[in-house]
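So, chain A:
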Amino acid sequence: MKKNLYQLILPAVLALLPMAVKSEYFLHLMILFLLWVVIGSSWNILAGYTGQVSFGHAAFFGVGAYTAGLLFQHLQVSPWWGMALGGIVAMLIGLPFGAICFPLRGAYFALASLALGEGIRHIATVAEGFTGGMMGIMIMPTFTSKAPYYYIALGLAVLSVLSIRAIINSKPGYYFVSIREDQDAAASLGIDTTLYKNISLSISAFWTGMAGALYMNYMGFIDPNVVFSLHDYSVMAILVAIVGGVGTIYGPAVGAFIMVAFQEFFRTGFFGLFDYLGKATGSPAFTALSGAVRQAHVLGFGILVIVVILYLPNGVVGDWEKIKRNVFRINPAG
Partner candidate 1 sequence: MLKVSGIDVFYGDLQVIRDVSFEVRDGEILVLVGANGAGKSTTLKTISGLLKPLKGSIEFDGVRLDLLSPDKVIGQGVVHVPEARRLFREMTVEENLVMGSLSPVARKKRMQTMEWVYELFPRMKERRKQAAGTMSGGEQQMCAIGRGLMALPKILMFDEPSLGLSPILVQEVFGIAKRINKEGVTVLLVEQNVRQTLAMCDRACVLENGRIVLQGTGKELSDDPHVKEAYLGI
Partner candidate 2 sequence: MKGTAGKAFVVVAAVLSLVMAASAGFAETIKVGVLLPLTGSLAKFGEIEKRSYDMAVGEINAKGGVNGKKIELLFEDDTGKPDVGRSAMEKLISRDKVPVITGGYASSVVAATAPVAQQFKVPFVICTGSSDDVTEKGYDYVFRVNPPASEYPNAVKSFLQGVARDVKTVALLYENTAFGQSSSKSFEKDAKDLGLKIVVKEGYQAGAIDFTPILTKVKAANPDMIYMVSYVMDASLLMRQSKELHINPRMFVGGGAGFTLPEFAKSAGDASDYVYSATLWVDTLPFPGARKYSADFRKKYGAETEYHGAEAYATMYVVADALKRAKSLTPKDVRGALAATDMKTAFGPVKFVSYGKKTQQNKLDTYMVQWQKGELEAVWPKNVATKKYIYPTPHWDRRR
């Protein structure tokens, strides 16, 4: 009962948000959050459920973004068609990607995917004639207001999470997890491990590509360093899932929320809290602290990663019981 209630309330709240909150800035952050829900969940189905830890998801994100951008720039294809095509092209890129990486296991898979992700960035940079190189692609955004983008992102996030949930609870999902747990055993149970790894990758690439295409449409500008960034997408996708909880349906969503909020917290010096305190008290210490906090946001990320891996290896959702237990032990029991 309670479970169903949450499932209804959360989307409803999210859907009504643009009407309740008039801040475009807040909506923008929510759009980024929803985008990360999609990317994190996509990464999670491949890595968290199928056990293939990809360090190259920027490839799919970037390919999706470039598909939408190039189609619009050269053929004036509507960005919304571009979005669907972005997902599909990302999926197609996934095929050679899988062919190269899937014969490899564990850390070697990770390395190969990293190399491919980086390789595609270099290619996009060098293939100036086709991609516009580092000068990037700039298009005029379709909408002047945030709300449509917000709803599209929301739709994308809800669809991707729900579809992934549906898949996880059906045959392919069982097969994915079997592959994650033991490839040899899985094969002996009649699971075509290569095929199902590729299916998992395709789903993952599709949604990531869609997210990339939405990014293109929303941001209006991309270049290879932006959308193929190892750190900003490949690694960040991992962190989002890890922080939230690998191999859980809603973990990446929680992780996305934490990461986006965390970044903005630090970037703005806790939303100007320290600046405000600095002005209110006239103490230069707060101003200095504010500066330090702003400076340190990537450092904060790094420390967050280390702390999470050491103490919450299954993420906030995966280790929620542990968090609860520890918090309660400290509080009422004293």
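Assume a residue touches a chain if its C-beta (ideal position, glycine included) is under 8 Å from a C-beta of that chain, and two chains touch if they have at least 3 such contacts; residues count from 1.
Behind the choice of candidates: all candidates are chains of the complex that A comes from, given by their letters.
For clarity, every value in this text was computed on a predicted model and none was experimentally measured.
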Revision key, fill the gap. All of 1 or 2 sit in the complex with chain A; the one touching it is 2
**Study point:** candidate 2 partner contacts - residues on chain A that touch it in the complex
**Key:** 2-3, 6-7, 9-10, 23-26, 28-29, 32, 122, 125-126, 128, 133-136, 138, 140-141, 144-145, 215, 219-223, 225-226, 232, 248-251, 253-254, 257-258, 261, 263-265, 267-268, 270-273, 275-276, 279, 294-295, 297-298, 316-317, 320
